[in-house]
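Heads up, this is only part of the complex; the chains shown haven't been moved.
Chain nomenclature is as follows: A and B, assigned in order of appearance, with residue numbering initiated at 1 for each chain independently.
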Amino acid sequence: MKVGIINVTGYAGSELARILYQHKEVDIVSVTGRSSVGKMLGEVFPHLSQVNLRITEELDPNVKFIFSALPHSASAEKIKNYIDKDTKIVDISADFRLKNKEQYKIWYDYDHLYPSILKKSVYGLPEIYRDEIESSNLVANPGCYPTASILALAPLVNNKIITNDIIIDAKSGVSGAGRALALKTHFSEMTENMLAYSVNNHRHMPEIKQELDLINPNLNTSITFVPHLSPMVRGILATSYTSLKENVLSEGDKGQIQLLDLFKDFYLDHPFVEIIDSSPMTKQTLGTNNCVIYPYLDNISKKIIVISSIDNLVKGAAGQAVQNMNIMCGFNEDEGLKQLAIYP
Amino acid sequence: MKVGIINVTGYAGSELARILYQHKEVDIVSVTGRSSVGKMLGEVFPHLSQVNLRITEELDPNVKFIFSALPHSASAEKIKNYIDKDTKIVDISADFRLKNKEQYKIWYDYDHLYPSILKKSVYGLPEIYRDEIESSNLVANPGCYPTASILALAPLVNNKIITNDIIIDAKSGVSGAGRALALKTHFSEMTENMLAYSVNNHRHMPEIKQELDLINPNLNTSITFVPHLSPMVRGILATSYTSLKENVLSEGDKGQIQLLDLFKDFYLDHPFVEIIDSSPMTKQTLGTNNCVIYPYLDNISKKIIVISSIDNLVKGAAGQAVQNMNIMCGFNEDEGLKQLAIYP
């Protein structure tokens, strides 16, 4: 199958090229960019020099599957041209993630001009929406923080064992801030440094709330979400704090086992989620599409703490996009995504 | 004044030597170690080669002020010999931090043999106990996480504007794990990595609870504390989540100003605490005794989020120990501690 990548020149785009290059069912035939049109992909990204492609302004019309790695707003503008054609699309931007178009004005500061397309799109978290993705032509690939957060919390919300007050303290590697230059992500400023940003004000918060509330409409979650930058390239570690309802789990070690089972059951048929009974490291997911989750029951405070770890550029972006393509096209769900983590 | 350092060979001990070497009122005359007896300090720590001292097994009896940087239990054993003599002591270990000796059995797995000394000791957080420190001969230097956490929460607890459910998500540089070798802190394992550890089970949790409950005995806090390791040497960033009581702060921007004022008032006469209205970075405290605090009122969720930042080896250990000495001896509180942060 011929695939194309719109805006290959960011980190999500280049990661897509890396993964798709070794996917057995597809050929990358066309990659576009905004700043580097005319250059070979290997000139912009030396590690992609074997991917023998020139960056063009527009996609080859023969592509049957499109990944858009454009920023929000620009992505919708481009994607609208491919709707109702014989093309399937995964959009990595936020343009089709939020169901309510008014939210775009509030959180992204633009008017969403394509509400009818919005209605057709499916939120591309396969562990929740695999069936819908299978029959969709437009999948909105989730944000990196929402992926780590929703996967950590969905089993609790679904099983109705927590109250609605949820705190998510997330730590991200710097590649999450993208390839655009900024003082905050200048090497000398960012290394040996740690900071919070967008304190309870980040665009990924309404996305997390929307999805958790769709799983359990009665809960009406109150989400407190604080993202942090950590001096590493890749990885998200999300530590989520919730309060257990009364009498839903046993006391003592038995409760912890029930909790683990509840998570394992929820993700039984999902190859990329691993439930463990110890604290995960971001490094064990580096380069992979895995989400590793550690749910922990604290019997004294009656809290459930869930620690989840992903590679923000893989399960948090390009890898999940390929997983979505695999489902949309009937390929094996893990095709192109079997690589183990690079460690150490 | 002649000072000595017991167990100079760890990071707290070497940091004490670094700071004290430039303190105008003292001379380091004696340093002891456990593994490197007989070596010059500069052989173990090249950056201290100008501090022309040999590591001995026992302290010079002429020292008038002692810093103990031994591990807990070993520290109490050593310190007991200097009590009731004409010597003042700051203990960097945990041996005299917890008021209730039973807590040592629970959290540190040993029987505290010196309850009478415990009673005489003062918890060395100068921003709370300056007067008591001034007249004490034995000060228990706070832990690194408790320093960052208590300073972040004390104004809220003291002003009785929050409920008792407190979550502290702390991120520490790796020097907090000390100089003893371990696989987790091996460079290749720890770099480009992030992880939680001792999930709600860390020894610093009862210390935080003790101190907050002493400030406001009626609150009876429930503390959820999760420490994390971040791939950097120095720095703690603590993100604390609390719930605002009703009708204690105004709505909107006015509430944020009231909150900032409340913090500024609380720390009015304390030179090492800086209250800011933006998110701090650990790097701006690197090498300094400062604690930078950002209190944030979220009007929608009615949460107060407090982000605090220190250098774990300075305000979190050796610097605070010197600050305590300064108070105990009537020196200027900031003597030896005026150095600005190394940045970038």
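Worth pointing out:
Please note the rule applied: a residue touches a chain if its C-beta (ideal position, glycine included) is under 8 Å from a C-beta of that chain, and two chains touch if they have at least 3 such contacts.
Predicted, not measured: the structure shown is a model, and the values here were computed from it.
For this complex of identical protein chains, the structure file gives a whole-complex count of 4 copies, while the figure shows 2.
The rule is simple: only the chains that are shown with their structure count from here on.
Interface residues of chain B facing chain A in the complex, by the touch rule stated above, are 167, 169, 171, 173, 188-189, 191-197, 199-200, 222-224, 226, 228, 230-235, 237, 239, 241, 279-283, 286, 296, 298, 301, 303, 305, 307, 344.
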